[in-house]
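First, the structure itself, so that you have it in front of you.
Every protein chain except one is present and positioned as in the full complex.
What follows is subunit A.
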Amino acid sequence: MERKSLLPYLLILPAFAYLLFFVGYPLVQALFLAFTKNGVFSLDTVRKTISDYYFWSALKYTIALAIAIVPTQLALAVVLALIMNRFFRGRDLAIYALVIPLTISDVAAGLIWYSMLSPYGFLNKLLINIGIISQPIYFFGYQFRSMEFLAIVLAEVWRATSIVFVIILAGLQMISKEYLEAADVFGASYWMKLRRIVIPMLKPSIQSALIIRTLFAMQVFGIVWILAGRDIPVLAGEGFYQLTEIHDYGVASIYALVIAGLSILLGALYIKFLRAEYLEVKV
């Protein structure tokens, strides 16, 4: 630390070079695949992609899913974190239960929710047996798209709220108790403390949670593929389909680039409107 040395740079260099290669090379390659034909610049692939019904549908559904899922997760996670930040008997057990979905893959979550919502699934059997419905509710299949959409939202909220919860809870635990005690001295109510102290101080955590979840929502794939297949097209799923079924690398690359474009756009918006604190890694 006393001398200016190259050591830190040498320590960081391998990781940085690796990342740059695995991000830089694919990006250049994707642009190449998307915008050239036989080695010369061409917009043919772009034209082909945007004239496809599935492209616009995928764009629409990806954005619609993000709008349905992300705010729900945030609201749910904040409520959960506020509850779990209090001390009560069984708290550790409750937190353990709530973070279990954290390690469940989207494919597994899709399968698990299929077992809840399928025609002979738990929910239908339960509702029929208590007499609320007389016929099973159909959640899956091309004719039941809006129900499929709902099932995806349910499954994704179930699976990925835990990560938002963990981030918010960690943020809550970092709020110094003195502020709240001072507020108590001045006779502030619970809501007052929440609005004036807790929520403002949670802002960095909320930001990081929001940005992480929105970026991942742009890439949503496994859960949709399991529960709805191409009934509900999404950008990553169409890219996957073009690559593995049609073997059209150019079109697949355009889907990937659209995901990248949306992510960059959203990232920039968050940074602009929510301040950039979340990127500061406090060490």
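Keep this in mind: a residue touches a chain if its C-beta (ideal position, glycine included) is under 8 Å from a C-beta of that chain, and two chains touch if they have at least 3 such contacts; residues count from 1.
To be clear about the criterion, contacts and distances are computed from a predicted model.
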Undisplayed chain, where the name is taken from the UniProt record, one of "Protein archease", "Phosphomevalonate dehydratase large subunit", "Sugar ABC transporter permease" or "Indolepyruvate oxidoreductase subunit IorA": "Sugar ABC transporter permease"
Options A:64, A:128 or A:183, residue touching the unrepresented chain: A:128
From A:54, A:144 or A:240, residue that would touch the chain that is not displayed: A:240
Residues belonging to subunit A that touch the chain removed from view: 1, 4, 7-9, 11-12, 14-16, 18-20, 22-23, 25-27, 29-30, 33, 80, 83, 88, 90, 94-108, 111-116, 118, 120-122, 124-126, 128-129, 136, 140, 158, 162-163, 166-167, 169-171, 173-174, 204-205, 208-209, 211-212, 215, 218-219, 221-222, 225-226, 229, 235-236, 239-241, 243-245, 249, 252-253, 255-257, 259-260, 263, 267, 278-279, 281-283
